[in-house]
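Reading through the structure tokens given below for one structure.
Only one protein chain is missing; all other protein chains are in place.
To keep things simple, chains are lettered A, B and C as they appear, and every chain counts its residues starting from 1.
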Amino acid sequence: MNNVVTKMLLVLTVIGAVSGGILAGVFHVADPLIQANREKELKEAIFVVLPEAKDYKVMEKEVDKEKLAIYKGIDAEEKLVGIAFIADGGGFQGNIRIMVGLGIDYLKLKGIKILEQNETPGLGNRIKEPAFEGQFKGLEIKPKVEYIKYRKPEKPNQIQAITGATISSDAVVKNVNNAVSRVLKAFPQEEVLK
Amino acid sequence: MKLILIFISASLINNFVLTYFLGICPFLGVSNKTENALNMGLATTFVMTLTAAVTWPIYTYILVKFNVPFLEYVAFIIAIAALVQLVEMYIRKSSPAIYRAMGIYLPLITTNCAVLGLALFMVLRDYNYIESIIFGFGTGAGFTLAMLMMSGIREELEFADVPPMFQGVSITLIIAGMMALAFMGFAGLIRG
Amino acid sequence: MEEKIQDKPHEKPKEPPIERLIVSSSPHFLRDENIHKIMHTVVLALLPAMAASVYFFGLRAAGLIIISVAACMLTEYAVQKLRKKPITIWDGSAIITGILLALTLPPSFPYYGAVLGSAFAVGVGKQLFGGLGYNIFNPALLGRAFLQATYPVLITTWSEPLSKAAKAGVDAVTAATPLALMKFEGKMSSHLDLFFGNVAGSMGETSALALLIGGLYLRYRGYINWKLPLGYLASMALFGGIFWLINPTKYPDPLFHILAGGAMLGAWFMVTDMVTSPVTPLGQWIFVICGGLLAVVIRLFGGLPEGVMYSILLMNAFVPLLNKHTRPKFFGEGIKVE
Partner (left out) sequence: MADKQNLWHEFKKGLWQDIPPFRLVLGTCPTLAVTNSVINGVAMGLATLFVLLTSNITVSLLRKIVPGQVRIAAYVVIIALYVTVADMFLAAMFPPISKALGPYVPLIVVNCIILGRAEAFAQKNPLMPSIMDALGMGIGFTMSLAVMGVIRELFGFGSIMDIKLLGDWFEPWIVMILPGGAFIVFGFLVALVNYLSRKKAETICH
């Protein structure tokens, strides 16, 4: 009896140990690649929303127990060209994650890029089309970003919502507004420009 | 407030069965009788809530702390299997009545992908401990709801003249499709 | 015998579905009523709404109705032919599904879309379950939900009624429905316009008046149980009213809720569907109260401006459970001790 239990434990332990070992080995090889992929993705997204940037620096802060990070985009001469940050919030179906680029004037957006979304294909997911994303280029953030329906935008802080996908458009605008106001509060202009 | 939103989201808007296709096996297999469906749903809800309560600390205090993320799947599946085993043993001893009702379903729950899916989504969404537990409970409630609806419909279908080739799994899947169409009404109920 | 039925649809058909239908309907029936008569009365009751849709949206509305009806009947015919079952396309149920589906579509909806929706409604929503009497969901609403998921843009592209479009001097103006105006722009439409139907919306749902006439006619003929439509509308008004009292500037008043969108159409012609509504009084109350609540919640907080369709479909799915567990006599009979 005891023999059987010992054998069971032994076999399980060996299988567990071998599996763990193999995984550790594979992880050792794969992890740098996975990290590099992530890094590359982040970099590309930052460069999309801050077109003049050639490199970026991370700046982190803890506000209300939450970690906030901004990416300072710098050009070839090490000059600050703008800051980028991630806006995350609920959409029609799931979360929408957006990379937002803000000019150093802290007044106009440099662009946005939808990183992740789960909106209805062919409808809400048109928020990731350049026609929609492009509207945020040069958009004024004060008093806040707004959307209007059916008509062309009239004010410099307005975009046109996607027909039939008001909720998704609304969600993008709300997320951007939330993230902008949070960043403005946590990372005052003087501090970043320094 | 956020907890209520998580609950509604997990049970209705992003119902695991009808939008993520998790837990389809029991959804097809055990939904022929309302009574069975209810018991299966309750057992699953119970295990799901516990799973969230157990896997969250494992992830946060072991996997992250010791920097061994590659053990995530192994650790989760072992935790779930062990949990189900413990629950089964406990219920068998403490309450034979509940054991009779739920017992046969408990072993099935280990391979219910909704339970592992729950642990994975919980990590992906960065929920904190309380949120995770609510998420687990809401997911189970949504699963039970879908099971109940389906079992009622299938009992009704016993009298229906369904074409032979569509009988069984096929019509059940198509009804699930119709339920998914109806559940689309909940979309967008929660926005940030 | 079977061939005779095919030749003379007016004869009382003998398939089980019909038996069941009579059993599950409210107790107002006279003995000699048959499915054929009931259905044709419903068509008659829908006439005002159809007339209103043509009046407000022009001949294209008539075209859509005809195409949907034809597609529904054709689908029924094709499926029954394939399954070698008696052909029942003249019993009126396919015609009603076609009309109801058309009435829930926007006037500018393409014809091929209506055909697709009709085929799904009758082919999958009804015949796959063995035909009339066995379907779980209301076929017309299921077809509409399928189209909503299939062509989300086309089905939410509305046009102004002709009178307003003429005023604007354009042929067809895309416009928002009163519900969408309320939801996304915080604008209310006048109750009078809503009542007569002079607003943008699905063809048959804009005119509350026309639907009310049809519904009252059905009630007068004793074909519908007053509890269902009135309970549903009252529930919408009640829950809508609660939110209105909480914040009158943000949420619309109860009257708006029952006049706008598909509330009237749904309440009189879909909630009352004999096959897909509960048969027990308690079940019916639960059905309408929860349905009204769902409709209001989806309208006010959901992603889509209108929730009537989804509220009825969701409650349809609960009907078997409601029927089973609200029969006082048999309560507890299913519980077995192993």
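Throughout what follows, contacts are C-beta pairs under 8 Å (C-beta built on N, C-alpha and C of every residue); 3 or more make two chains touch, one makes a residue touch a chain.
Please read all numbers here as calculations on a predicted model, not as lab measurements.
Although it is not drawn, the missing chain touches A, B, C when the whole complex is taken into account.
Among B:5, B:18 or B:133, the one in contact with the hidden chain is B:18.
Interface note for the absent chain: among B:3, B:89 or B:169, the touching residue is B:169. Looking at C:34, C:80, C:108 or C:150, the residue that reaches the missing chain in the full complex is C:150. Interface residues of chain B facing the missing partner chain: 18-26, 28-29, 70-74, 77-78, 81, 108, 110-113, 115-117, 120-121, 124, 163-174, 176-178, 180-181, 184. Against the chain not displayed here, chain C makes contact via residues 110, 113, 124, 146, 149-152, 154. Interface with the hidden chain, as seen from chain A, comprises residues 4, 7-8, 11-12, 15-16, 19, 22-23, 26-27, 29-31, 33-34, 37, 41, 120-123.
Here, only the chains that are shown with their structure count from here on.
Between the chain pairs B-C and A-B, more C-beta pairs are in contact across B-C. Look at where the CA atoms of chain A average out and do the same for chain B: the two points lie 30 Å apart.
Residues of chain C found to touch two or more other chains are 303. Touching of two or more other chains is recorded for residues 92, 120, 167, 170 of chain A. On the side of chain A, the complex with chain C involves touching residues 92, 120, 122-123, 149-150, 163-164, 166-167, 170.
On the chain A side of its complex with chain B, the touching residues are 19-20, 23-24, 26-27, 31, 89-95, 120, 167, 170-171, 174-175, 178.
Chain B contributes residues 13-14, 68-71, 74, 125, 187-188, 190-192 to its touches with chain A in the complex.
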